[in-house]
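The other protein chains are all here in position, but one chain of the complex has been omitted.
In this document, chain identifiers A, B and C correspond to the written order of the chains, with residue numbering beginning at 1 in each.
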Amino acid sequence: MPDKKRFIAVIGGSECSPQEAELAEEVGHELARQDVILVCGGLGGIMEAACKGASSQGGVTIGILPGGNGKAANSYVQIPIVTNLGEARNVVVVKSAQAVIAIGGGYGTLSEIGHALRNGIPVIGLNTWSLSRKGQLDSSIIPAQSPTEAVSKAIKLITE
Amino acid sequence: MPDKKRFIAVIGGSECSPQEAELAEEVGHELARQDVILVCGGLGGIMEAACKGASSQGGVTIGILPGGNGKAANSYVQIPIVTNLGEARNVVVVKSAQAVIAIGGGYGTLSEIGHALRNGIPVIGLNTWSLSRKGQLDSSIIPAQSPTEAVSKAIKLITE
Amino acid sequence: MPDKKRFIAVIGGSECSPQEAELAEEVGHELARQDVILVCGGLGGIMEAACKGASSQGGVTIGILPGGNGKAANSYVQIPIVTNLGEARNVVVVKSAQAVIAIGGGYGTLSEIGHALRNGIPVIGLNTWSLSRKGQLDSSIIPAQSPTEAVSKAIKLITE
Partner (left out) sequence: MPDKKRFIAVIGGSECSPQEAELAEEVGHELARQDVILVCGGLGGIMEAACKGASSQGGVTIGILPGGNGKAANSYVQIPIVTNLGEARNVVVVKSAQAVIAIGGGYGTLSEIGHALRNGIPVIGLNTWSLSRKGQLDSSIIPAQSPTEAVSKAIKLITE
């Protein structure tokens, strides 16, 4: 186990485009290189790609599953947490991390972004949602142009 | 109890402007007039104003509380559900409704919008978030210009 | 809605013997007669029988469902709360009540008894679990010999 315990969540859809999967895999790869433990929802798509990337570098991967069976975890999850809580597990994913990297994503990802921002957990976005409230842009999601930049920004925010 | 069981959630911040509170109270008022049961998070701000409006018309109000003590419910909640689940209760609020009306709102409300849309539960917005994804406007939140329009649109979507 | 808001949970298996169903129905009947709102897990067996008894007297019934679809509620549930939390909803059932009446029951009921006692919520037992810890009888579950006695004891404990 890494000595300094840093946990970063990667969130995104259980289905995604090949381009998004590539981004996620590079994010996972870079997190592991930086000795950061990867937290995710444990399923396919973005989650699987990120876990694959982390595993390829010997990183630790945690999958917080919505269902009641650990076997639903993607094959790169080392620590499956079996919640059977459905989408309420989204809260657990973001709260177990010190920063969140959102890649693409659907409405489940949007709920996770909301939970993270509500808890003061920074969110870095790669090609994901952007938000306006009452006609004004909300710039809480910190944009990144590349996986390396996303990881670098996330780690910097944790360390500060 | 109303015969036809229709449940609509009103979501929004536990702190809000007087203008938003007025909108929420009118929404609650109108829901009760239409024999719709009001579901909310049970606390202050938008939630309290909506419950107050519903109560003034003899409506039924359900408050799904994040904490462990029913006494935290605003005084217009008739049915307090005590979850002690923290923000994971947001999922329960939206899933217990057939449509959601979002008024103003912060990041907790954003998470509820995400959970609702993820579950195919329609969201009507009054001066709330607007969303873009990957540079494209997402028009899933149905805008309303007034409390009456919001309730009317929500009921229409349930009935269809 | 009753003026004095008293909530009592009835817990027990989703499958039960005809004798247990009769006990549950009488408990529901008596709760409604005493203007107590019935909380339960919303499914069949003991839960359905208790809701049936309460409904026959015009009582209010709340069903806190483990699944994601309100249609799973038994037909006597007036207020379905849709959690999709699986068994974690057991905590919500007991915490939303001021006292709990356990009838028969399996391991799910046992978990609810544990959650109730952990929270200082009194548990009245009708033909249910009895507990020993480290070789010594634990008498926290208050025995009752009849539905009427169970309801009477539960209401007395709330009022005190």
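Just so we're on the same page, contacts are C-beta pairs under 8 Å (C-beta built on N, C-alpha and C of every residue); 3 or more make two chains touch, one makes a residue touch a chain.
All values derive from a computational prediction rather than experimental measurement.
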item: Among A:24, A:46, A:82 or A:154, residue touching the chain not depicted; value: A:82
item: Touch with the omitted chain, as defined above, among C:34, C:111 or C:148; value: C:111
item: Interface with the undisplayed chain - residues on subunit A; value: 1, 5, 37, 60, 62, 64, 68, 70, 78-85, 88, 91-92, 95-96, 119
item: Contact set of subunit C toward the excluded chain (per top definition); value: 85-88, 90-92, 104-115, 117-119, 127-135, 140
item: Where the missing chain touches subunit B, by residue; value: 68, 84-88
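One rule holds for everything that comes next: only the chains that are shown with their structure count from here on.
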item: Fraction-based call for subunit C against subunit A, same above half, different below; value: same
item: Whole-Å gap separating subunit A and subunit B, where each centre is the average of the chain's CA atoms; value: 29
item: Whole-Å gap between the CA centroids of subunit A and subunit C; value: 40
item: Where subunit B touches two or more other chains, by residue; value: 85, 88, 91-92, 119
